[in-house]
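Only one protein chain is missing; all other protein chains are in place.
Order of writing sets the chain letters: A and B. Residues in each chain are counted from 1.
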Amino acid sequence: MSAPTGKGRTVRRWLILSLFGVYFLVPMLASVEFSLRDVNDTHSLVSWKKLLTEPGLFETLTTSLWVAFGTVALTLILMVPTVSWVHLRRPKLRKLVEGISLLPLVIPPIVLVNGVLVVFRDVPEVISGTPVILVLEYVILALPFTYRALDAGLTAIALPTLVEAARSLGASWPAVLLRVVVPNIRSAVFGAAFLNLALVMGEYTLASILLMDTFPVWTVSTGQSEAGVSVAVSLLSLLVVFLLLFVLSMVTGRRHRQVTAPIAPTPSRGHS
Amino acid sequence: MKKSFLGLVAGTAALALTMTACGSSGSNTPAASGAATATSAADLGGLDKLVEAAKAEGELNVIALPHDWANYGEILDAFKKKYGLKINESNPEGSSQDEINAVKQLKGQTRAPDVVDLGGAFAISAATDGLLAPYKVATFGDIAATQKDPEGDWVNDYGGFISIGYDASKVTVPPTSFADLKKPEYKGKVALNGDPTKAGAAYAGVYAAALANGGSFDDIKPGVQYFADLKKSGNFIPVQSSAATVESGQTPITLDWDYLQAGYSAKLKGKVDWKVAVPTDGVYSNYYSQGINKSAPHPAAARLWQEFLFSDEGQNLFLKGLSRPVRLPKMTEAGTVDKALLAALPAVSGDVKFPTTAQDDAAKKIIADEWAKALG
Partner (left out) sequence: MTANSITAEAGVVHPAPAAVPARPMPKRVAAWVTGHIGLLPFLAYTGIFLGAPVFMVVLGAFQDNDGVFTTDNITAAMSDQFGRSFVTSIELSALTAVLGAVFGAILAQAVLGTKPDGLVRKVVSSASGVLANFGGVPLAFAFIATLGSIGIVTKALTALGLDIYAGGFSLFAFTGIAIVYVYFQIPLMVIVFTPSLEGMREQWREAAENLGATKWQYWRHIAGPVLLPPFMASLLLLFANAFSAYATAYALTTGVVPLVPIQIGSLVSGNVVADQQNLGKALGLGMIVVVAIVMSIYNWMQRRTSRWLG
């Protein structure tokens, strides 16, 4: 960094950062204030207390956590072997897999769900009538950043050498995947898993159209009867996800940044 | 057929792939003997048998019943307590159309709604589509012929008047008519309870506006035009009003059922000074209708719910929510009405008329065709 302008630049940088800080904090602080409002212009914790007794909170939260867990698991089961195989055996197919993986970016979730309603109309209720269908489709929604993260993770390690070594020592393929590949791309796996989680905990479009009572659906519906409670729960969910992500970035440190950067150009459809 | 083939392939593959068994609803419904086709409690051998069959099913699925709507919170609790059934509530803030949609989309699933509570016009189209099971409650005879389907596909349960509710702290000059609401001082303030193509309350709001603007039961178009004008002037805001939007001030003026408005006043006391006025130029009242899902997963429980709602107890509970239960005239006659509750109802002026089934049908078609175009 060149010395002469250094100081001025620093001042300007902090000014910009503070302005953005204010911009992003105001709605959060406003939410805090709003969630504390009580009758006659007084403030109290009444909305927060009500939140705990509001019917449906724990049920829907449990459902969403199950769906999140299922999505993460199924995503990894499907994608780790696929991406590893392509890297090891058919590097030429990378473009194909990447292309398919990025397709969900072109299909707005509201359009996807339209087709899902038709295709899975007559499947057994275990699938179409339970959150299982959400798991199956969230894996699709999460594909773009799952692929990017795993692809980047595998590119960064000397995969062929590692695998060859393991194979020559007599390890089976599943063992190679579980004991050699996965540990070496741990932070990529974590990154993908986390973004899956954030997606599931925030996804509204599919869940609401498929009439599933998930946490985001509950938030919106509660928001129509209890304004204070819905603001409180929104705030809480943002904070929880933020803290999770923050802790993750602390834990994985620099390595995390390397692998999350490639995820970057992929917006998830959490809010869409 | 291609669709079901795809479905089959997808289903098999999904089963194979799904290793993550998510908390699937393990509730299996015992096929209640004969309850699904029973058109009265007598068909099952009397109310006691019905209660028995319902208890065997153990559950009741309801949909779109907000707890602050016509006292439904208390009604649900009372039913639960009385019969010991578990009640699964879904989409409490849903519209009539959401209910119909759930009946169609979830057909054959254990989480499908057993019973629906639909705006009058929506009940008629649901019955026409063959979605509702005919059932006559014990008190069926008390209900006027104009307020029920002759076979009992749907039966009016409670009703009220379209009224103007407003936040007195923000709206200093109280609006008392549809004409008032056009004034520039109400810019950005007027809301309906939903989309009239989907929600019974909003549909009624448009009908009332039609009556106030030279329309009639045969002509709802002036109502559509009224809201188109209101949108153009910026007075109408496209937010669905609810207790929360009233509380948060998103909807300072709402056109909605009087019993809901009264509920908001009570619920938000101290937070919002919510006042209610029945518009002087467009008096419109109507009833909601109960119906049983033809493929209800808990057919006996669904029928027991009907018996409960139309019993003196159920009807008085509706009255407690400041709505007008359908058996009110007969119950007043018989002296079974709760007099204190009756006294709390605001007085009504003039005689109350309802659109006929044919008129409702025609009006609903017009709303479907014109609303989005006029307001889009």
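Points worth noting:
Following the convention adopted for this analysis, a contact is a pair of C-beta atoms (placed from the backbone, for glycine too) under 8 Å apart; a residue touches a chain by one contact, two chains touch by 3 or more.
Worth saying up front: this structure is predicted, and the values here are computed from it rather than measured.
Counted over the whole complex, the shown chains touched by the missing one are A, B. Of the options B:Lys187, B:Lys232, B:Lys269 or B:Lys353, the residue whose C-beta touches the omitted chain is B:Lys187. Annotation: of A:Val163, A:Val180 or A:Leu199, A:Leu199 touches the absent chain (contact as defined above). Seen from subunit B, the chain kept out of the figure touches residues 3, 6, 9-10, 13-14, 17, 97-98, 100-101, 104, 125, 170, 187-188, 194-195, 197-198, 234, 237-240, 242, 248-250, 252, 364-365, 367-369, 372-373, 376. The chain not displayed touches subunit A at residues 2, 5, 9-10, 13, 16-17, 20, 24, 26-31, 33-35, 78-79, 81-82, 85-86, 89-97, 100, 103-119, 136-137, 139-140, 143, 148, 151-152, 155-156, 195, 198-199, 201-202, 204-205, 208-209, 216, 219-220, 223-224, 227, 230-231, 234-235, 237-238, 241-242, 245-246, 248-250, 253-254, 257, 260-262, 264-265, 267-272.
We adopt the following convention: only the chains that are shown with their structure count from here on.
Rounded to whole angstrom units, the spacing between the C-alpha centres of subunit A and subunit B is 37. Only residues 34, 37-40, 55, 62-63, 66-67, 69-70, 73-74, 77-78, 117-133, 135-136, 211, 213, 221, 223-228, 230 of subunit A touch subunit B when the two sit together in their complex.
Considering their complex, residues 3-4, 6-8, 10-11, 14-15, 17-25, 66-68, 89-93, 102, 105-106, 108-111, 240, 242-245, 247-248, 269-271 of subunit B touch subunit A.
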